[in-house]
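Sharing a structure with you now.
The complex appears here minus one protein chain, its other protein chains still in place.
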């Protein structure tokens, strides 16, 4: 039996460990692993080839994804989805593992409504915005890259009376920002899920400064588009020189943490096991309260991830 | 009400975030936080003083513990335990949070059988060898420090035909070694919980070498005391020059990971909440399948931690 | 004899090792070390106190500066400079070591023209823009922090067809950007010292893309204010989605590298030796071609640092 693996959408640290485990484990099960290169665009164009052990030697600690990824516009058109499906058939691939996020799962949900597909999606995104799973491959590494940056800024912050605004990733989901603010002890955190209460923040900061605080650390989700505005507000209202850091794609790089590698291995082994024993099944791997499971793809893409209210509660401690 | 925090036994990254949260949260609750310095020896000697906000400013990213720790021999004698207890009374401390491991909890179990104690232990040890909790403060940081070392060794390993033996911590528990071996793709892993099957390993390695493998990475728990022997075995049986690395206390250092900070915060807040609402309670915080809870201290110290059989199963994939 | 140390202007990694060596070495010489806190503002306000060994214990690996720094506007007025001078007299401080950059040395040059001063400036700035010295304390650490960020971006860059624009520090001096671009193999580098030749760059990039290049890494000095413009240009002319990273104050943080610690030790020992044997001397420590020396402060502040033409030549290899 032939199984294939594909990456889709933004990359996340941990893709390579998942790809390695996929190849090793499929061989262990006596089946044949395939790579789909360059995401859904590659699937449309038939960039598919058998995977070998040596292709995945020494990649477990590399960021990125050796089979590359893409965002495909063509996949929105039926004609190209049909081509993609036919390419899988052509190689007699009976099951597909996809490392991707919400948007990519949506694309596969569409495909599976049109063609017979045996598919497991593995939540892989640093944004942690997928319904039904507590975490995704890449989140832990991204959080620790941000932590390292904040540790560095804190070192220098205490030397000079200044405010710092650090923009982290997260388009519609403030998870990275919230956890980073909590674990680094930031004074301000702006996320898409909550309004920034300026008067409360101002009162709180003025009190802290009166008591001796001499610098301010703020974390902002890129999705709020408030980075520049917050910096101006701090300069004007608090009167501290303010410096901006935009972490950008540093957050997608670096050697995957132990947690992300473990999650990648566990998800992948379970996904392969499922594909080997099923037909026309369309699932997404999840982890909830430390237990692995699967959900129907429609459920995952139809519902919206909501940030844990307890996490938001811990944030309130800051204001 | 006055609550105190104490560190006992070997230190672990994440102690400082727990100490900071303890001070901040006790104040938030309107109560008075105290430090006990230098572990149980300090408790015997009355090294106790009120904690201030500024004592814990900027410590969240520091390894070690600002209130220091110790292993106390005197605490084995009743007379000194009595003195310790009286020192708590003297400062009117009605609840004690201890960051420590198995041995330290055992000491407190003894104390609580002799005197009225309101106590919560927080599992804090990189060994991850405490019954009833899936993980402890410090484990995630230690695993990622080991990962960083193994990533470096792997870089150089592929350049030269050599075998590497890396000794990691873990006296009676092979958790660090096992997870490190799995997530770094080591070829050999020796832990106290499992016998090293030389003939199986030899057959497996010879096959891999015949297929092109040109280096071997092995992880050894210090508790096995097999580091030197394994190196000799590799040189003799495999015929590869072998190099030893003993990571030692590097594994206890470094900035705590996001997971360890979060765990420290969650454990500490719950511990304080419990102490504020209880009397003569002797608990240990635990996390099981992602849910926080508490266990009776007798249960934790009477039973022995067993490594997850599934983890051992993943290791078998290596041989 | 009493000697004091002061930090002025933007902080740089390596200040703490210099401060530690100052205290240890002055004591070793049998004299008394003083701290001036909070830079020139602190000097004006008399924030001066004797330094003790234990003040500098365990600080060698910390970023920032334990005695803090500032930019003083008041120091531009004679009345405040007089006050600053009188504060030094009041404590009977006969020599002053300043860790700072161009602007701070200019301030001291002014002071020394008005009052009798025994002064040594130690070039301390990540910008590396001081005349007469090949490097400054902090430059090596900043370069390696940037390198770490670029290594992470490169990991992810090769997974997705994208362009990256990374803004690094450097107001009037492109040293950090140039060395980072050379050692990370960036395709584009914009610095204040050289005009960006768009047509040459476009031709070069198009050729590379035709030959298979699928991502572009660009480094920009903040002083060029070209970050956003370059990103737009890449999107429009090259047609690659472009992502911006602004490293900001991460570059001032982190544990000082071995080179920066060594430089801090060597500069500080020589500065103290000079102060102990001189009067009304106003010097700046320099290192040229691996040899330590001193220059008159007027010479350093009157002349302008020029980036090594050979370095610019290596950059041209990129276009």
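A, B and C label the chains in the order they appear, each numbered from 1.
Here is the rule we go by: a residue touches a chain if its C-beta (ideal position, glycine included) is under 8 Å from a C-beta of that chain, and two chains touch if they have at least 3 such contacts.
Because the structure is a prediction, the values reported are computed rather than measured.
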{"item": "Chains shown that the absent chain touches, full complex", "value": "B, C"}
{"item": "Sole contact to the chain not displayed, among C:209, C:238 or C:314", "value": "C:314"}
{"item": "Touching the absent chain when the full complex is considered, from B:56, B:84, B:149 or B:314", "value": "B:149"}
{"item": "Absent-chain contact - pick from B:50, B:248 or B:290", "value": "B:248"}
{"item": "Residue among C:2, C:49, C:259 or C:278 that touches the chain left out of view", "value": "C:259"}
{"item": "Contacts of chain C with the absent chain, listed as residue ranges", "value": "17, 20, 28, 54, 58, 60-61, 134, 140, 143-144, 147-148, 150-151, 154, 158, 179-180, 182-185, 212, 255, 257-259, 261-262, 265, 288-291, 314, 317"}
{"item": "Where the unshown chain meets chain B, residue by residue", "value": "7, 10-11, 13, 15, 62-65, 68-70, 145, 149, 151-161, 164, 166, 243-250, 252-254"}
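In this section, only the chains that are shown with their structure count from here on.
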{"item": "Chain contact graph, described as a line, ring, star, complete graph or other shape", "value": "line"}
{"item": "Residue-number overlap at the chain A/chain B interface, same or different (half cut)", "value": "same"}
{"item": "Averaged-CA centre spacing for the pair chain B and chain A, given as whole angstrom", "value": "29"}
{"item": "Junction residues of chain C - those touching two or more other chains", "value": "none"}
